[in-house]
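Dropping a structure here in structure tokens format, bear with me for questions.
Left out: one protein chain. Kept in place: all the others.
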Amino acid sequence: MSQVQSVVDATRKFVQDEVLPLDDEFDGDIEAAGGDEARRRLQAAARDAGLLSPHGPEEYGGLGLNMTDRAPVFEEAGYSLFGPVALNINAPDEGNVHLLDCVATAEQRERYLKPLVRGEWRSAFAMTEPAPGAGSDPSALTTRARRVDGGWLINGRKHFITGADGADFFIIMARTSGEPGDAGGASMFLAPADREGIELTRHIGTIDVSMLGGHCELVFTDVFVPDEDVLGDIDQGFRAAQVRLGPARMTHVMRWTGAARRAHEVAVRYAADRTAFGSRLADLGMAQQLIADNEIDLAATRALLREACAELDAGGRASKSTSIAKTFAAEALNRVVDRAVQLCGGLGVSRDLPVAKIARELRPFRIYDGPSEVHRWSIAKRAVRDYGEGEPR
Amino acid sequence: MSQVQSVVDATRKFVQDEVLPLDDEFDGDIEAAGGDEARRRLQAAARDAGLLSPHGPEEYGGLGLNMTDRAPVFEEAGYSLFGPVALNINAPDEGNVHLLDCVATAEQRERYLKPLVRGEWRSAFAMTEPAPGAGSDPSALTTRARRVDGGWLINGRKHFITGADGADFFIIMARTSGEPGDAGGASMFLAPADREGIELTRHIGTIDVSMLGGHCELVFTDVFVPDEDVLGDIDQGFRAAQVRLGPARMTHVMRWTGAARRAHEVAVRYAADRTAFGSRLADLGMAQQLIADNEIDLAATRALLREACAELDAGGRASKSTSIAKTFAAEALNRVVDRAVQLCGGLGVSRDLPVAKIARELRPFRIYDGPSEVHRWSIAKRAVRDYGEGEPR
Amino acid sequence: MSQVQSVVDATRKFVQDEVLPLDDEFDGDIEAAGGDEARRRLQAAARDAGLLSPHGPEEYGGLGLNMTDRAPVFEEAGYSLFGPVALNINAPDEGNVHLLDCVATAEQRERYLKPLVRGEWRSAFAMTEPAPGAGSDPSALTTRARRVDGGWLINGRKHFITGADGADFFIIMARTSGEPGDAGGASMFLAPADREGIELTRHIGTIDVSMLGGHCELVFTDVFVPDEDVLGDIDQGFRAAQVRLGPARMTHVMRWTGAARRAHEVAVRYAADRTAFGSRLADLGMAQQLIADNEIDLAATRALLREACAELDAGGRASKSTSIAKTFAAEALNRVVDRAVQLCGGLGVSRDLPVAKIARELRPFRIYDGPSEVHRWSIAKRAVRDYGEGEPR
Partner (left out) sequence: MSQVQSVVDATRKFVQDEVLPLDDEFDGDIEAAGGDEARRRLQAAARDAGLLSPHGPEEYGGLGLNMTDRAPVFEEAGYSLFGPVALNINAPDEGNVHLLDCVATAEQRERYLKPLVRGEWRSAFAMTEPAPGAGSDPSALTTRARRVDGGWLINGRKHFITGADGADFFIIMARTSGEPGDAGGASMFLAPADREGIELTRHIGTIDVSMLGGHCELVFTDVFVPDEDVLGDIDQGFRAAQVRLGPARMTHVMRWTGAARRAHEVAVRYAADRTAFGSRLADLGMAQQLIADNEIDLAATRALLREACAELDAGGRASKSTSIAKTFAAEALNRVVDRAVQLCGGLGVSRDLPVAKIARELRPFRIYDGPSEVHRWSIAKRAVRDYGEGEPR
């Protein structure tokens, strides 16, 4: 058995035994389940099981898995809505670990990356802004960092900042040159959450409730960031963030594949157990169609994911393949869970089975991390660039 | 202006002014909004506006609208999740009014129908049972009524009984002859909720929270029903319930069309107001596709609905046309709201806009009142009966 | 039995007995079946049966049916691919009859409309042009009519002119003022096919082969049209053509509904007759799903159609409702036939059953008469105009 397989198996067992009971008791609501306190308990258990931070650098106690090997491990973690937080591979910390590992200075690694990998700190990535700022279109960035003595002063508003409530530090994207609408001119800054001028103004009440720290609005008023906390090069923020982009898309897919698989498995068991019109539900053709379509969607999601991961592991930016995999997966996994709900009938929309809560949590994935429409737009533009020349033949 | 149009317009205004604010404040959660107390307040306002019970017989204060005329009025009511309860046209009361109006004796009308139409009482229809009882397949009915002196003793379990908590009386479907699996042998009984032996054992926690009285489990233990409270003829319960079936399907469609239309309108306004990639969102082709598909789905839903209503008003059972309209509508309206969510981006999955809550409330409609799969099964069987003879030609 | 119903029944019988055998013998290829010679024979039979030109004015021998009454008659005709030509209600003649009936002068009626209704003449509507001319976007019109003594000289190119080969006259749309891109400035002209300067340059080889006269390219070189053959007012061509637009969309839907229904009925009979895996195919759930979805799509198509027809009969332009009905129908009917093909397995893609040829003939309907995308664009724009104002609420 490969080493990865043993991590996969251990993760499956850990999630089943330690994480699912809490998830189901509190219907996937991480705050109801204890919030950060619950996270600490679950992460302590994961640490004991040798499963904490499978993606983190080994020097800080992570398992150092590459993208390809993360895929099955993260899927097992995602089987429970609380699995990712338990293994410290939840968004946005997981992506931030990846980003810091690629971009941070030695000093920044020690100060920010190390506690993040160890599960001592949490973080948030402060990028998206309310209209008319940076949303699907990053170039609309309006938050500004102004040069001052020894560092920068940041002013602006952010929203949908996942995990912001309780984060120990923020990675802030702010404009250091140019105007909203310009493609470049952004930079990234590290700032402890208690830095003066950072205000969490509200939780945006979203339908998903399993993400620790919620989705928040922040206001930055003259937030000072010293030069040593600039992350990457000035004016190169969008370029540097690319490092985070592709992998973060894929780890989302990995986790949600696990959640969708759970819904599917629960529904299949339900259908195998239930009788209607003199047949096992699982033997009725329309139920079989729902089940088969789920298998197909899960298989295609994983196949696209693995290809993109191989490309990333080979050093590519994988911009096309991660965009395709993310878009397909977001829609396919939502279909999977919707079919699972349908298969379970009345219980499918109840708390008696976990399928309804998975549907609730998964829906935003078609919007977060780039709505399907924006991905399609960029996929199409690339295709036109690639094939659009010459006579139709 | 026709009289119906004036009721439609008044309903629109009433819902906008009196009902939507409460709905939005409490995110469509009727219990959070005050439960039965809120209902009484809203119904009092509707009574003052001359809009209470538009479907109820005029002798008891209703407006006596036929199915065709109900359609636009109920759609306006459904624009708010609380609109139907405000107008006293919520399931299951609305369907029960229809059933009693068709089947009840003069005495039963006075005792049960009158307070129902007046909004003084609430009711529930106790039909569906936990597995392996009557669900999608009514013939699996296991609850039994045993003949005793002067009446019947009912024993059995029911679940997903909408509106049961707080209902003043139940209409109970129970087997008076035959065995589970037999197509006939069912009868209906009227029983005040405080009758000895009726126990509400739990609320099934479903994702929808706008239905007053929830979806409940009931246990009947030697519940006595005197002969005068038998509703319709003994052993003819399924046949009599047909009277309720088609219209109840259609009034569901009417109400949910209103809710889906609201989501659509909100999304169109959002798209008309928001800028992305240098364009109004509403001018981008992929957004236009979502908007146009919503218009098409809403138009087709209403067209199928109107045809079925005309057939019902003409005295038909409309079994095929209501089944088709219900199935199409349940899926189409869910698509409409899903597209509205997508169009609104991050805010679409938040409480900042009402689209997410409408999506949550609408999802069960593809399951309640017959899952799409069961309707398709019956539609197909009828088609095979109609066209299946002779050589393919 | 209503008078319309008797026409419907007679049409059904006529199509079954007189038209289907020829259609099936020649796999729906009208040229192979004899072309105009076949048309004359079929129309003679229809005339004998009192069924010719059910849409035509009674003064010229038509039945004078309004849109609502045409629907079931045209559907019966469409049951065979040759039914419409047999009844003289094929595109484009049928739409041209409608247009002339609304717009033509008394003299033009006698000269052009009368022989058209009587089946003595055929016609074509020369509107669409090769790129960059008028296609989905009529305002791109480049064909020009220049004022000369006593009339106009027309120059330009047209393509996809249905029925052009063998047409006795053309209705030509040409620009009398403005430039390509201008919304107005078009006029309509009547011209006998043998008028000097009209050249049919080629048949565009399309997948559909049931339309008499094909889809052709035309070149107009100094084609003279005298003033008395101007159809409608100068510069008002687009406006006048609107009269033709909505009804022509709907009669397409009527005819194709008949064709799709035939495919569906054939498939249901096939499924009822065939055994697989120990069951009748028609009793397998996935087959039932295909059958039920067909029933739903057919019902929704007819419901949308009837609403649009009622609106047209009431004198409305019905621009929105005909656009919605056409778009839905084109896609729904194609789905119906595709499912029919699938249900019939290997024979479904063969000439042994008529489903494959119906699929072939129906596919262009999603493109002809406005591609679905163009209709969606206009539907969305209207929705944004209607609901896009004010705050999302």
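We just call them A, B and C in the order they show up, numbering each chain from 1.
Criterion: a residue touches a chain if its C-beta (ideal position, glycine included) is under 8 Å from a C-beta of that chain, and two chains touch if they have at least 3 such contacts.
This structure is a prediction, so every number in the text was calculated from the model and none was measured.
A.B. asks: Out of A:90, A:123, A:136 or A:327, which is the one that touches the chain we can't see?
C.D. replies: For the chain that is not drawn, the touching residue is A:327.
A.B. asks: Using the definition of touch stated at the top, determine which of A:60, A:152, A:238 or A:270 touches the missing chain.
C.D. replies: A:270
A.B. asks: Which one touches the absent chain: C:201, C:242 or C:350?
C.D. replies: Checking the options C:201, C:242 or C:350, the one contacting the hidden chain is C:350.
A.B. asks: What residue numbers in subunit B mark contact with the hidden partner chain?
C.D. replies: Here the touching residues of subunit B are 284-289.
A.B. asks: So that we can see where the missing chain sits, which residues of subunit C does it touch?
C.D. replies: These residues touch the chain not displayed: 27, 128, 131-132, 135-137, 159-160, 181, 204-208, 215, 274-278, 284, 286-287, 341-342, 345-346, 348-352, 356, 359-360, 363-364, 366-368, 371-373, 376-377.
A.B. asks: Tell me where the left-out chain touches subunit A, residue by residue.
C.D. replies: Residue positions of subunit A that touch the missing chain: 20, 264-273, 282, 285, 287-289, 291-296, 299-300, 303-304, 306-307, 321, 324, 327-328, 344, 353, 373, 375-377, 379-384, 387-393.
Operating definition for what follows: only the chains that are shown with their structure count from here on.
A.B. asks: Suppose every chain is reduced to the average of its Cα atoms; which one is closest to the average of all protein Cα atoms?
C.D. replies: Looking at where each chain's C-alpha mean falls, the closest to the middle is B.
A.B. asks: Busiest chain-chain interface by contact pairs, anyone?
C.D. replies: Answer by contact count: the chains B-C.
A.B. asks: Between subunit B and subunit C, what distance separates the C-alpha centroids? Give it in angstrom.
C.D. replies: Whole-Å distance between the two chain centres: 41.
A.B. asks: Can you list the subunit A residues in contact with two or more other chains?
C.D. replies: 284, 286-287 - these are the residues of subunit A that touch more than one other chain.
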